[in-house]
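The complex appears here minus one protein chain, its other protein chains still in place.
Up next is chain A:
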Amino acid sequence: MNVQINQQLVSECQELQKQTNCDWRTFKQAYDITKMKSTQGERLACLSFLPELEPMPHQKEAAEKVLHEMHGRAILADEVGLGKTIEAGLVLKELMIKGLVKKVLILTPSSLIRQWEQELNQKFFIPARAKHRSYDWTLYEVVVTSIDLAKKSPHQEEILQQKYDMLIVDEAHRLKNSQTKNYQFIKKIKATYCLLLTATPIQNKLDEIYNLVQIVRPGLLGEKKAFKQQLKKNPETQEAMKQLIQTSMVRNLRKETQSQWTERNIETIYAEFSEEEQAFYDSIHDEQHNHPLTQLTFKRGICSSREACFQMLAKNQTEHAIDRINELKELPHHAKAIQTMNFIKELGEKCIIFTEYKATQIYLQWLLHQHGLLAVTYNGDFRKSKKQWMLHLFETKADVLITTDAGAEGLNLQHCRNMIHYDLPWNPMKLEQRIGRIHRYGQTRNVRIFYMILKNTVDEKILHLLYEKLDLFEGVVGELDQILSDIGVGKFEDEMKEILSESASDKEASIKLDNLIEVAKSHQSERKAFNETS
C-alpha cells in the first residue's frame, strides 16, 4: 500500500540557515512549544491546559473523533444531557491552542446565549462574548449570538462578509428544512471548521439529516435531486447513505455511558377527579365530535386544568361551547393540581413541573402561591432577559419552576433533582428531553421523576399503553423515532394519537400498540446485528 510523503526539508533547511543564531534556551523552548501544541498520538493537547476540567470518557472520545477523524466538521448528536457543549468546547479549545482557530461564531437559541458565554469563559478560558448592539461583529473574536438576531439585516450582510475559522450551531435540528431562511443563511456562512449540535437528529427522516450533512460536508451526499431519486430506486443505497452519514456524526447514547450516571428513580403519583369533574369528563366522552382527535384534545385539556380546557373552548364561539364554559365555571379546584401541591409540600425540595399548557402554568403558579409556595414560570414566549431572571430566581429563591417543553430546550438545571410531569407528552422523545434538563452531566445526586396521573382518564391510558409498554423506565427511547421512521410509520406522535383516538376500546388500542412495538423491536435487533458486524 502506498503512502504519500510530502517534504522539502533540504531546500527549507537552506532558508532556516539564513536566520540569526538563537541561544540554547530559545532553541529548547521553540521545540517544547511545538510539542505542547501537537496532538501526540490520539491524546488531546488542550487537556493539559484545562487542569480543572474533568471531561467524561465519552466526551473526550467524541472530541478526539471530531478532531482526528472528522477534521473538525461534524454533527454532534449525543442524547440530551450528555454534555455536547463540553465536547464542542474541547474541540474549539484544541483548535485554538494549535493556532488553527481564532475567529469563531456561535449561534444558539437566545435563551442559551448566556449559558454558552459562561461555560466557555469559566470552563475553557475561551473569551467568548455575547453580541450586543453597542458593538460591531468584528470587535471580539469569539462571538455568541442567536440565529434570529444574526439573520436580520444589516447583521446578516456583515456576518456573510466575514471569514470565520469556526462556526458552531446549537440546537441545529431547527435547520432540518432547507427551505427556511435560517438554513439558507447558515449555509452561506464561511467557516473552515463547523460543528452542528443537536440532540434529536433522528426525529428527522433521512432527507432531513441530508440537509445537516450538506452544511458540515457539502457535496458528500451528492446533489439533492439525485439523492432523492437514488433513495427511492434502491434501498441498498440507504445503508450506504447511513454509513456515509456516520463518517461525520458522533452520537453517544445514555445507556452506553450509563455506569457514570447517578440513578434515575421514577414514581407514579395518582389523583382522582372529584364527582363533578368526573361527570364533566364523562360528558366529553359521550359527546359526538366531527373528528375523534378533537374529543381527545378536550379530554387532555380537562385532565390538566379548567383553564386549559377553557382556552380550547373559548376558540369556537358556538352555543354549545358557551354552555360548556358555564359548566366549567362551576367546577371546584382541579384535583390533580391539589394533589400536586400537597405532594410538593411533602417533598420539601426544589422541583420542576412540566406542563403542556400555558393556562395550566398560570393556574398552578397561582394555586401554589395561595399555599405559601413560591413558583416561577418559564416558557418560550418570554424575552431573553425575563428567562434569565426566572432561572436566577429558581436557583436562588423559588421552590418551583413551572415550564413548558418549548421553553426548557437546552437548559442546564442540574442544581435541582426533582421533576414532576404534570402532563405526559405524546412523544416519548420529549420526555427524554425533559428529564435531560436535570439528569445530565454535572448532576451529583440521584434524580427523582414523578408522573402525575388522574385515575380513569386519558392520563392513565397514555401511561399504561404507551409509557409502560415502551419500558421508558429504563430510559431507552433513544433510537425509537429513527426505527419508526425507517420502517415508514411516519411521525411517532401522530401515530400514537391516531391509535388512541380511533380505537373503539382500550383492548384494541393496546393490541395496535403491541404490534407497533413488536415491529420496532425486531427492527432494532436487526440494526444491532448490523452495527455489530460493520
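Brief remarks follow.
Simple rule for what comes next: a residue touches a chain if its C-beta (ideal position, glycine included) is under 8 Å from a C-beta of that chain, and two chains touch if they have at least 3 such contacts; residues count from 1.
Here, contacts and distances are computed from a predicted model.
Between the listed names "YibE/F family protein", "YqhG family protein", "Pectinacetylesterase" or "ABC transporter permease", the UniProt record for the complex's undisplayed chain reads "YqhG family protein". When the whole complex is considered, the residue among A:Ala88, A:Ile106 or A:Ile126 that touches the unshown chain is A:Ile126. Think of the hidden chain as still there; on chain A it touches residues 1-7, 9-10, 12-14, 16-17, 19-31, 33-42, 46, 48-49, 51, 67-69, 71, 93, 96-97, 99, 102, 124-127, 141, 217, 219-223, 226-227, 229-230, 234, 236-237, 240-241, 243-244, 247.
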